[in-house]
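A single protein chain has been omitted from the complex, and every remaining protein chain is retained in its original position.
This part shows chain A:
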Amino acid sequence: MKHVELIGVSKSFEKQQNVLNEIDLSIEKGEFFVLVGPSGSGKSTLLRMIAGLEDITGGILKISDKTVNHLPPKDRNLSMVFQNYALYPHLTVEQNILFGLHVKKTPKKEQQKRLKETADMMGLTELLKRKPKELSGGQRQRVALARSVVSESPICLMDEPLSNLDAKLRAHMRIEIRRLQKKLGLTMIYVTHDQVEAMTMGDRIMVLNEGKIQQVGKPITLYNKPANLFVASFIGSPKMNMGKAVFSNQQLIIEDKLHLSLDRAEAAGIPKDKNLNIGIRAEHIFPGTHDNTTHELEVINVEQLGNETLITFEIGKELWTAKWLGQWNVHTGDKVAVSISMKNMSFFDADSGLLIKPASAEREQEVVAI
């Protein structure tokens, strides 16, 4: 069932035209939907438009099949968690959580019941009498979540709720929010600029850039079949290795440096006369063994992460990173053997940026995984 639906939604400010351009989107009931994009892409604006905090310049916004373009926020039956939590500094945790319920004239008994349940769920029972300034960042975050949960609204909007937390706490809260959403069956619309958050939390992701939808889909689809160069470079960490490519003399030449012999099956369907860009994921540049080594490349940087090793090479003007499992004794300046294969490459049209052909090897892996 469609819960939130956007049809041709646009936004222009007085000084800035087309902050959002013809956004068509439908979000299912109980779905964890992530809006991701770089800063200035309009993702927060879109969320605020769904919340009703920002006017809609054009298009139709429907919630539960009702057009809500002109409904004030309170009548849209949703809750929102803000980046800076927006806790009332002069109220205790308990008052903060119950603030909205007073207004909705929820009976006292019901209020206390919900407060108790929510506080238990969030681990806030001990903190109810404290003021926000006496709480740590993670605790404030939980109060903000509790305030949104206690309203029992079916739709929950979150605007970069984790960006003020340190990395460890963030990883922990990611899991908590995800669990909470599943448990309560909330329809969640979650804005972030962090693609790791998007990948790990979302049922579906929408990538937004300069007010336009780049791609909507499951995290794995976005990773394996990025619709264009922007999505390819935005999703995944370390980012996808990119390079200009041309076909010549039965060879694929990348950045005038890497020469690969042409694999006919792989090259099928790729127009030879267009400007091409190729992309290859870091984990698909394999360490070269005796029989599969295709190139010898000079290492310009090594990052030891313990469980894996990131090795950076210089390919023409581009820096490529390879991700190898385990610990590798490689040093800057070394020449190492690598194995690069066409079947791991995604091909893009360099002019339009659109995907021509995704990496075929990944498709095989996907099948295996199922």
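Throughout what follows, contacts are C-beta pairs under 8 Å (C-beta built on N, C-alpha and C of every residue); 3 or more make two chains touch, one makes a residue touch a chain; residues count from 1.
Convention: contacts and distances are computed from a predicted model.
Q: So one subunit is absent here. Using its UniProt record, which name fits best from "Na+/H+ antiporter subunit C", "NADH-quinone oxidoreductase subunit C", "Carbohydrate ABC transporter permease" or "AB hydrolase-1 domain-containing protein"?
A: Its record in UniProt gives the absent chain the protein name "Carbohydrate ABC transporter permease".
Q: Any idea which of A:His90, A:Lys317 or A:Lys335 touches the chain not displayed?
A: A:His90
Q: Consider the whole complex, including the chain that is not shown, and state which of A:Lys104, A:Lys168, A:Arg264 or A:His331 touches that chain.
A: A:Lys104
Q: Spell out the interface residues on chain A facing the chain that's missing from view.
A: On the chain A side, contact with the omitted chain comes from 51-53, 72-75, 78-80, 82-84, 86, 88-90, 99-100, 103-104, 133, 147, 151.
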